[in-house]
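This report concerns only the one structure given below.
A single protein chain has been omitted from the complex, and every remaining protein chain is retained in its original position.
What follows is subunit A.
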Amino acid sequence: MTVHFKIKSARLPTLALALVISAFASASTAQAQSTVDEGRKLAFDRSKGNCLTCHVIKGGDLPGTIGPELVDIKSKYPKREDLVAILNDETLRNPLTVMPPFGRNRILTEKEINAVVDFLQTL
């Protein structure tokens, strides 16, 4: 009985853990995928990020040329805080930048900025 129980209890958690892990893993990729999509949408949306006004971004139409092309972002900015900071208020890094302070002026919410950063990290 005890043995039986032990076996059960030994197997159960592993199984449960495995289940939990796989569920968690699939949930998190799904979530990551959806924030990336959300971020792309925000970046391309004219009334939101409208990043295409100034940046060439893979997959976007009619880009402007005011800012640098957004490529290899992950190697240039391995730390996501740096990207969040650029989006929050690039004038802190470069007072004369033409890039709007998306966070400071509440053009994008914190959540939206995070989604855009997720998207940027795929570029």
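Basically, contacts are C-beta pairs under 8 Å (C-beta built on N, C-alpha and C of every residue); 3 or more make two chains touch, one makes a residue touch a chain; residues count from 1.
The criterion applied here is as follows: contacts and distances are computed from a predicted model.
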| item | value |
| --- | --- |
| Name per UniProt, for the chain absent here [options: "2-hydroxy-acid oxidase", "SoxAX cytochrome complex subunit A", "NADH-quinone oxidoreductase subunit A" or "Allophanate hydrolase subunit 1"] | "SoxAX cytochrome complex subunit A" |
| Residues in subunit A touching the chain absent from view | 52-54, 62-66, 68, 76, 91, 93-98, 100-101, 105-107 |
